[in-house]
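Missing here is one protein chain; the remaining ones are kept as they sit in the complex.
The letters A, B and C name the chains in turn, as written, and every chain counts its residues from 1.
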Amino acid sequence: MADFKIGGVVPPVVVPDTDDHRLDVPSFERLIERMLAAGVNGLFFLGSSGEVVFSTDERRREIVREAVRIVDHRVPVLVGIIETETDRVIEHGRSALALGADALVATAPFYALGGMAEVEEHFRILHRELAAPLFAYDIPVCVHTKLPWKLLARLGAEGVLAGVKDSSGDDVSFRYLIQENDALAHPLSILTGHEIVVDGAYLAGADGAVPGLANVIPGLYVEQWRAAQAGAWQRVKELQDRINEVSHIFDVTSGVQGYAGGVGAFKCALHLMGVFSSSQMPRPVKPLSGYNVEAIRKVLLDTGVLTA
Amino acid sequence: MADFKIGGVVPPVVVPDTDDHRLDVPSFERLIERMLAAGVNGLFFLGSSGEVVFSTDERRREIVREAVRIVDHRVPVLVGIIETETDRVIEHGRSALALGADALVATAPFYALGGMAEVEEHFRILHRELAAPLFAYDIPVCVHTKLPWKLLARLGAEGVLAGVKDSSGDDVSFRYLIQENDALAHPLSILTGHEIVVDGAYLAGADGAVPGLANVIPGLYVEQWRAAQAGAWQRVKELQDRINEVSHIFDVTSGVQGYAGGVGAFKCALHLMGVFSSSQMPRPVKPLSGYNVEAIRKVLLDTGVLTA
Amino acid sequence: MADFKIGGVVPPVVVPDTDDHRLDVPSFERLIERMLAAGVNGLFFLGSSGEVVFSTDERRREIVREAVRIVDHRVPVLVGIIETETDRVIEHGRSALALGADALVATAPFYALGGMAEVEEHFRILHRELAAPLFAYDIPVCVHTKLPWKLLARLGAEGVLAGVKDSSGDDVSFRYLIQENDALAHPLSILTGHEIVVDGAYLAGADGAVPGLANVIPGLYVEQWRAAQAGAWQRVKELQDRINEVSHIFDVTSGVQGYAGGVGAFKCALHLMGVFSSSQMPRPVKPLSGYNVEAIRKVLLDTGVLTA
Partner (left out) sequence: MADFKIGGVVPPVVVPDTDDHRLDVPSFERLIERMLAAGVNGLFFLGSSGEVVFSTDERRREIVREAVRIVDHRVPVLVGIIETETDRVIEHGRSALALGADALVATAPFYALGGMAEVEEHFRILHRELAAPLFAYDIPVCVHTKLPWKLLARLGAEGVLAGVKDSSGDDVSFRYLIQENDALAHPLSILTGHEIVVDGAYLAGADGAVPGLANVIPGLYVEQWRAAQAGAWQRVKELQDRINEVSHIFDVTSGVQGYAGGVGAFKCALHLMGVFSSSQMPRPVKPLSGYNVEAIRKVLLDTGVLTA
C-alpha cells in the first residue's frame, strides 16, 4: 500500500444507463475495452462523472463488481468513495475493497462544513481504518472546501495519502503541490483532472491526468502522455489543441448546465459513436435531445471523431 | 397526506452520542421528554443539526426507530431524508416511512448541481414515489441551491409539497413565499429555521419555527409562539431578545467553526445542563473543550439557563 | 456631530437622467417634493441606487448641490461617499460637506480587499479627517465585505460611527447589532435597507428604514413608520404586505438583472407615474422597454399606484 504509484492517463469512467435506468453492462464493456485498447494506464470508477452521487449503494456495488470483472487486473482500478462524512465514507471504502478495488478516492467532507483540522482528521481516519492506497480528491466546486497544498504534501510525506486527484481549477496551488512533492521525494502520485490544460500540467511535472473526455477520445490522450514522456512538448501542445476542439461538445449545447451539460455531452457523444446504446441520464437529470444532439454530432464530425 | 398541516415550535432534535460514538438513548429520551413537556408542536429528526450526514444508514434507522418509540404519537415526527440525489433520497424516505415517520423533509440535490428544472423534477419524483407529506428543506449554505419561492408555492398548490422548512437566510424570499402561499389558500405549512429572528417571521405570517436552540430552551420558544398566537407582539419581541442572549453560546467560542461551533455548542450546553451525558461529536468533529466550555457555561449562568 | 440622530423613513433617492444623460433637475425636484410632502424623515443621496458609482465627480457634485438646494434644511441630507479606498473616499467626503451634506455614508473598501483590521482603520481615518456624522454602509453584495456587528457596535460606542445603513441581507447580524447597540446606550442610528421586511426590522428595534421603493410609494412607508411608533404591529404588517405587492415591479420583468432590473424598475415606474420625464439609465445600462414597461404598468394598476 505504501508503494502504490500511478501515472499516465487514468480516465474517470462514465457509466451507461439503459432507458429504464439499469446499468447497461454491454455498453460498459465496450467503453472499458476501447479505453484499454487505446493504452490507458488506469481507470477511475465512481468519480463525479461516474454517477457516484446518483447511485444507490446497491448500484455502486454493481458498478464496482462489473468494473473489476471487466478490467481483470490489466490496469489499476481506482474507486471513488464519495460521501458526506467520515463514517459513511468508510462504509463505501470497505465495500469497494471487498469487491477488488486497488485504490480509493475520497473528497473532503461536505454538506456540513467545519475547519481544516477536521478535514485532516477525516483523511487520517480513512487511512487508518481502510488500510488501502488513498487518493485525496480535491473538488471544491462540489464539496466547497479547497484542500491546501501544504496539507496534501504533509499527508503524503506521512504515508496517509498515496496521491491526489486535482479538480480544483487552482493551477497555482497545483503547481506548488508538485514542487513540494518533489522536494519531499515524491510520495504522492499527482493527477490533474483538468482535461483542457493537460499539456501545462505535464510540463509542470504532473504524474498523470484523469480526463473525462478520454472516455470519448482515449487515443489522443494516450498519445499526448507518450509525447510528454519523450519531452516532445510542442507535440504535447498540438495534441491538446486537437483535444480541445473536441471538447466543444461541452459548450455548443444550450438550455442545459452542470451535470446535464457535462456528463450529458459525454453520453450523447458515446451514443452517437455507437459505444453506448443509450444516452440516458440518472434521475432527475434528462438526456440531451433535439438541437443539442445535432450540435454535438457536428463537433464530432468536424473533428473527425465521427465520420459521415 | 394532502391534509398534513403543522405549526408552532418544531425543534430539529440534536442527537446525543456516547463517548465511543454510539447513540446515547437515555440522553435522547431526556432531551425529547423535556421538549414535549415544554409543549413543542412537533419534532424534526435527522435535520442538519441532527447528525444526518454523519450517520450511517443503520444509525439513521436507529435514530428514527428510537424517536418514534419515545415520541409515541404525542406530536408529529418529521424525518430528514438528506442525500445527494433522487434515488438515494428515495431509499431513505422508504426507510423512514416504514419506521413510522409522519412527514419527510428533503433538500434540493447536492454535490452534482444542475438547473432548476431538475430540482423541480426531483421533488416531483419524491412525491410520486414516496406518497407521504413532503417538506422542502431550503438550505443553500449546505446544498448550494436556493429554492425559488415561486417554485415552492407552485409545488404547494399542486399538492407536491406539504410544507417548507426555510433555512435560507433570505428573508425577502421567505416573505414573498408567505404572501404567495396565502394568495393560494395556504397549501403549505411554512416554518422558519432562523432561531434568532423568529419574531419577525411570526409577524410576517410564518406557520411555525424549527429553532435548533429550542433543544436548550424549549420553554421560551413555546411561550413566544403562544404570545404570537395572541397577537402580543411586543412580548414576542422581548422573548426573542431573551432567547438571543442565550444564543451567544454560538459566538463566545474560539478556534471552532461550522458544525463544531453550532451543534457543538448545543451539545456542550446540554451536557452542562445534565440533559446529555456527554458532549461527544460525530467523527471527524471534536467536542468543545477547555476555554470554550467555560465560555458557554458563563452564558448559561448569565442568562439563568443554568443556576450556580 | 456626536449628537446626530436620525430615525424613520429615509429614502435613498433615485436620480433622473434626461435622454441625453444630463441630470434632469425638474424631475429631481418633483421626486423630492413628493417624498417630503409624504412626510419622510430624511433623504439619502448618492446611495447605490442613486447612481453614485456611475456619476463622474462633477455629476456627483451637481447632484449634491441640487439636493441641498431643493431640500433646503426641511430634513437631514445624507450623502454617499462611495469609493474604492480611503484617500479617494475622503475627497468625496470633503466635497459633500462643502456643498452642505448633514451626514456621510461610506462602505468598506472594495476592489482590493484586505482584512478586518484595515476596514476598521478605514472608518477611523474617515472619522478623524472628515469630522462629520459618519454612517457605515453595510452592503456586501457590492463591496464583498460583511461588516461584523461587534465592530460596528464598538465603533459606535467610541463615537467613530453615528449610524449604520444595513443592506447586508443578514438579519441575524442585524438583530445582534440592535441588541448590542441598546446595551451600549444606543450610540448608533440603525437603519435597515431592506424594503420588503421593514416590519420585522421595526419590531426588532431598528431606528428607521432606507427603502428604495419609497421613491415610488413614500406614503405607505411613512404610514407604516407611524404605525410602528404607535405599537400597532398588525397594521405595520398589513402595510408591509401592501408595499410588497407593489414591489413585484422588480420581478415581473425578464431579460434584465442587477441594476437594470432594480433601479430600472424604479425609473420606469416613476416615468409611468409622471414624476420622471424619462426612464433613462446611466451608461452602459439601458432603460427598461417594451414588454417590461407593460408588466410594470400592470403591477402599478393592480395595486392602485396608477389609476387607469
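By definition in this document, contacts are C-beta pairs under 8 Å (C-beta built on N, C-alpha and C of every residue); 3 or more make two chains touch, one makes a residue touch a chain.
Computed from a prediction, not measured in an experiment: that's the story for all the values here.
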item: Among shown chains, those touching the left-out chain; value: A, C
item: Hidden-chain contact residue, picked from the options A:D17, A:E51, A:D199 or A:E223; value: A:D199
item: Candidate in contact with the missing chain, chosen from C:L36, C:I125 or C:L306; value: C:I125
item: Touch residues of chain A, complete complex, unshown partner; value: 169-172, 175-176, 179, 194, 196-197, 199-201, 203-205, 231, 233-234, 236-237, 240-241, 244-245
item: Contact set of chain C toward the excluded chain (per top definition); value: 48, 53-57, 59, 82, 84-88, 91, 109-115, 117-119, 121-122, 125, 142-144, 256-260, 282-286
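One rule holds in what follows: only the chains that are shown with their structure count from here on.
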item: Sequence positions of chain C contacting 2 or more other chains; value: none
